[in-house]
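This is the structure I have questions about; it appears just below.
Subset of chains shown; positions unchanged.
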Amino acid sequence: MIGMKRVHKSSLSQGMLVHAEDLRSSTSVVTICGYGESSFWEEQTMDPEECKKLLERKAPVLWINVDGLAQLEILRELGNYFNLHHLTLEDILNTMQRPRQEAYENYTYVVFKVLNYNNEKDKIESEQISLIIGENYVISFSESDKDNFGILRKRVKDDKSIFRKKSADYLAYSLIDLVVDDYFAVLEKSGELLENLETTLLTNPDEKALQELHCLKREMLKMRQAVWPLRETLVGLEQSNHVFVHTEAMLHLRDVYSHVVQIIDNIEIYREMLSGLFDLYLSSVNNQLNEVMKVLTIFAAIFIPLTLISGIYGMNFEYMPELSWFYGYPLSIGLMAAVAITMLYYFQRKKWI
Amino acid sequence: MIGMKRVHKSSLSQGMLVHAEDLRSSTSVVTICGYGESSFWEEQTMDPEECKKLLERKAPVLWINVDGLAQLEILRELGNYFNLHHLTLEDILNTMQRPRQEAYENYTYVVFKVLNYNNEKDKIESEQISLIIGENYVISFSESDKDNFGILRKRVKDDKSIFRKKSADYLAYSLIDLVVDDYFAVLEKSGELLENLETTLLTNPDEKALQELHCLKREMLKMRQAVWPLRETLVGLEQSNHVFVHTEAMLHLRDVYSHVVQIIDNIEIYREMLSGLFDLYLSSVNNQLNEVMKVLTIFAAIFIPLTLISGIYGMNFEYMPELSWFYGYPLSIGLMAAVAITMLYYFQRKKWI
Amino acid sequence: MIGMKRVHKSSLSQGMLVHAEDLRSSTSVVTICGYGESSFWEEQTMDPEECKKLLERKAPVLWINVDGLAQLEILRELGNYFNLHHLTLEDILNTMQRPRQEAYENYTYVVFKVLNYNNEKDKIESEQISLIIGENYVISFSESDKDNFGILRKRVKDDKSIFRKKSADYLAYSLIDLVVDDYFAVLEKSGELLENLETTLLTNPDEKALQELHCLKREMLKMRQAVWPLRETLVGLEQSNHVFVHTEAMLHLRDVYSHVVQIIDNIEIYREMLSGLFDLYLSSVNNQLNEVMKVLTIFAAIFIPLTLISGIYGMNFEYMPELSWFYGYPLSIGLMAAVAITMLYYFQRKKWI
Amino acid sequence: MIGMKRVHKSSLSQGMLVHAEDLRSSTSVVTICGYGESSFWEEQTMDPEECKKLLERKAPVLWINVDGLAQLEILRELGNYFNLHHLTLEDILNTMQRPRQEAYENYTYVVFKVLNYNNEKDKIESEQISLIIGENYVISFSESDKDNFGILRKRVKDDKSIFRKKSADYLAYSLIDLVVDDYFAVLEKSGELLENLETTLLTNPDEKALQELHCLKREMLKMRQAVWPLRETLVGLEQSNHVFVHTEAMLHLRDVYSHVVQIIDNIEIYREMLSGLFDLYLSSVNNQLNEVMKVLTIFAAIFIPLTLISGIYGMNFEYMPELSWFYGYPLSIGLMAAVAITMLYYFQRKKWI
């Protein structure tokens, strides 16, 4: 089901950090790396205290990546160190959020979803990503302990990478860009399913296909729910003048924006195609019914008159001249054949057979 | 039925306070509490005169909560004391209003709905809340005598609570936030019903499921009617510059706003899913019809030819050589079996059985 | 039918006053009343000349109410006296107009519809109201000779009424407000019909209910056509700065505006519910078909095999051992019973019976 | 079919005038008339050279009306004389254009459609009108040689007509107004058809009605295609400050605008009603099917058991005591009657008969 488990917090005091729902991970792994044009270091810890110490190491750009939200203490430490607003901390923990951005005095908070197509369960899995983008640091929070951004860390590590010459906003852009690229993969998978479904429905529509159609429709709704609001989030980022201020950064942001718009376009088209496929299914069910009824009608219309003929010559009247004719029997059979052939001809002209 | 009982007042003089419809409560309980960083007092009364006196007690922030709209005298007293416009007073009594905000010279009027899912009647119940937000006071009116905001009063009472350091706008925000949090609970309940319905429709669709589907659709319409206008109400509050003027207050307001947008998103998704479920129902009804017709056709197509055969050998012609064959009877039964098997084979190839 | 009878005037000279269509009334009754804080007078006439004279009587606020558009001479007199544009006069006579407002140099023209639910014909009746709002006068034109605003005149007459202290714009607001209040009555009636229809469709859907559904849909379209444009009309009035310039007047205008928005909201919801009811009807028709087919199939599947059995033992073969068995007959009946019971069991397991 | 025959010009050099498609007329008739407060003259020609000479005659307002686009030479002469942009000339010849206006340096180009309901072919016919509105002249181009604006010329001729005191923009307004008035006639005709269709569908729906419904739907699409863009065209004219600059002219423009909005409103309502009628048709087809199936089921359910009874007593067992009863035959007939009556009672209780 899409989205709404235990998100409300009516009975909780405001201003207190709590998990809004079942945790996706029982641990919190913090990976901190600092880099500049010529330097790079990377450390990993699961201990809040150690985390606090690591933050003291200076670097031109600091990237703190947190996988798993189990350890509230770590969140609190980061909140204190970077002076994060308590609403931001609450939002990071509330993993049912709509993608959006919020500019605070000293940082910008961005929340969005990473999507993956789970082939085994045949459904799209969604995980919430929160970004805190400060002047010279980026903090990224993932819901699960899957290392979503490992691939980026490897690129940053590379001394010749473009990251090393760029500021924190380029890192933020890259994180968003990576997630948006994953959307394309999910879209491609959905496109394949859609294509298969179309072939099935054009050749051999059955109830299983209908259920697949229904599921795909739901997955597309889910995807739309994740991607649509990202569009205005990016517009908000562009207009807020907090993070992406250089022309160069603007160009990158607009590039991601155009990808998101392209994805939304495709989701809408898939949704229209799915609705077209449902129409196709419905009319082929109706066509099948027509076929069934034609078979029944043809059988009934041919055999019922024949049965009547046999019934007539099965009557027990004393005076039925035909009964004593020598050729009565073959004549009656012949009559039946003639009726049957007439009916067949009639139905053929009606193009039923 | 959604919304429209005896709201019109065509035959009433304008400018006179009357109840627009049947009262939800026969009493009006006024709970006044004043608080500041270090002080807190709380009084409760049902008497207009006493209420008037209580208002004289000064406090940095004054919260007047009125549960039940039966006592017009109390409304009039509050109107006089706080210099409320007669249109505001009329609006408070007209409990069929669309959520909206209206900025008056010395206060802002906000009206919205609190929603609860009534498990017994299986429907969403809605109650109108009116807020008068002044410089240093908040007046909240509830339609029924259920103490909707008791939980907040307890928090305010707590000496260490954040309320005690904040001004009246934070109280107003908290009241709206509490109501919006309740929307999530209603949404969660609806989500559960939707999930159950989906399972039912995929496995065993019947007319009862259709009626549940219809009811859920209606409840979602009702919810949408309550939540949609709240969105623009909050935008109006943000832009009006009357109440939420501090940056801090703005952040809180935007937080509630993002929750409302999230709820609207989910309502729309639920509505789309419900419409998808109806499609599913419709096609499974069609499929069932197909099934029924196949059973009928198979029966008819197998037995009618057999009946014809038996009819033929029941004819009374004098010269029917088969009748006197020793193996005539078993042969005719064999012929019937052959026809039946042929038909079964035919239908199996058509994948009907 | 909604809207379009003989509205075109292609063959008429422009600038000449003519009736655009069949008149609703054969007379024109002019009721003029003038009032101020301490004075009030009221006169009624059907004669253009007398009307001209009456206009000379001065008063702080002058309200000219014209019921029925038959007397073109009266319209011409008023047009001359108040210097009305010929387009305004044409618009007043063209009773098929879309609600809108138009600001002229010395007055504002507002046109809208008054709605009434005619219980006998079971349809909504609409009548066009034109208002000319000048600095210190209001002219109201009604299509029929029904005294739509009599109730207001009574209120104005009352020495203590709020009207006597207000200027012409308050009178204009009251006229619009009165009409909008009537919309609520129509909406309430429609809501009742909708509720009844829903009950009917959930319990006993028949073709009559379908036709009622269709009619109600049409009436809602008609109502929407009348109310939707009023919304932007009111926005136009607010922005035009011609009529409602005082803060106080603005508040009243916004109050009417919020009522109109509420009505539009409800119309849309009713329309969605009606479309939901149509879905309900459609699927219950399908369900009924399923039921019919199940009955047929059960009958056919049980009796056709039995008929075959009876047919077999009705064959005339000479060597049929069963025929001469003593218990042949009861055994054959027993076989039939066994087959019937098997079939019944089969259909019960399929949950058809 | 709506719209798209040979409009593309890919293989033609740009900047060269060609006909975009089959001509509606093989001639081009130019009617030039000049008028002022006290003067009026009118000339007609089909010769480009003569046309050139006629243009030299001066007048306060010059109206050149061209019926039929066959003579490219005339277009070229007018283009040279009035200094028209080559894009304008191309647009005049491309008769598949969307209504729009384009302000050039020294004139404004307006293109729109005149609509007529052709009673014989039962379809709406559309013809493109192009207007060139200059400071003191108006050029109007019609696609066919039908004199669309003859009626206006007659009015201008009249010495007392309002045209004689007005400038060119009033003429332009009158041309547009005349065309918009014709829309009302088409709308009225469509409304009648819709009403007839509704009556047919409520009483006796058949396949012919469905096809009429389909055609009316298409005609409404066509009409919408012609009228919708006119709305923004008029808004564009109002905002462009090129043509309609006087307050008086603005009032006229807004009047036409309000008519166009009214027509669009009605088209949308007709479209909704048509879609409602389709729903009505669909469900009455379903209802008919139900009726047919009920008849079949009732017949089958009554007669099949009776046939079984007759079959049983037609069996040839030696020991069947009933056969030799004296009242066996009437008893068996009585049994049949009893079964038939029971079945009839059963179906009457089910309200099938």
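Which chain is which? They are A, B, C and D, in the order written, and residues in each are numbered from 1.
Keep in mind that, in the parts below, contacts are C-beta pairs under 8 Å (C-beta built on N, C-alpha and C of every residue); 3 or more make two chains touch, one makes a residue touch a chain.
If you're wondering where the values come from, they're calculated on a predicted model, not measured in any experiment.
Novice: Count all the copies in this homomeric complex, not only the 4 that are shown.
Specialist: So the full homo-oligomer, as given in this file, consists of 5 copies.
Note that only the chains that are shown with their structure count from here on.
Novice: Which chains sit in contact with both members of the pair chain C and chain D?
Specialist: Chains touching both chain C and chain D: none.
Novice: Chain A-chain B contact: same residues or different, taking over half shared as same?
Specialist: different
Novice: With chain centres defined as C-alpha means, what is the inter-centre distance between chain A and chain D in Å?
Specialist: Centre-to-centre distance between chain A and chain D: 42 Å.
Novice: Could you give the separation in Å between the centres of chain A and chain B, each centre being the mean of its C-alpha atoms?
Specialist: Going by mean C-alpha positions, chain A sits 26 Å from chain B.
Novice: Cα centroid separation between chain B and chain C, in whole Å?
Specialist: That pair's centroid distance is 26 Å.
Novice: Among the residues of chain B, which ones contact at least 2 other chains?
Specialist: Touching at least two other chains: 282, 286, 289, 293, 296, 300, 304, 307, 311, 314-316, 320.
Novice: What topology does the chain contact graph adopt: line, ring, star, complete, or other?
Specialist: Its topology is that of a line.
Novice: When you check every pair of chains, which ones turn out to touch?
Specialist: Contacting pairs: A-B, B-C, C-D.
Novice: Per the contact definition, I'd like the list of chain B residues that touch chain C in the complex.
Specialist: Those residues of chain B that touch chain C are 1-11, 13-15, 85, 87, 91, 96-98, 100, 102, 104-105, 207, 210-211, 214, 217-218, 221, 225, 229, 278, 281-282, 285-286, 288-289, 292-293, 295-296, 299-300, 303-304, 306-307, 310-311, 313-316, 320, 322-329, 332-333, 336.
Novice: Could you list, by residue number, the parts of chain B that touch chain A in their complex?
Specialist: Counting only chain B, the residues touching chain A are 151, 155, 161-162, 174, 177-178, 181-185, 187-188, 191, 194-195, 202, 247, 251-252, 254-255, 258, 261-262, 265-266, 269, 272-273, 276, 279-280, 282-284, 286-287, 289-290, 293-294, 296-297, 300-301, 304-305, 307-308, 311-312, 314-320, 352.
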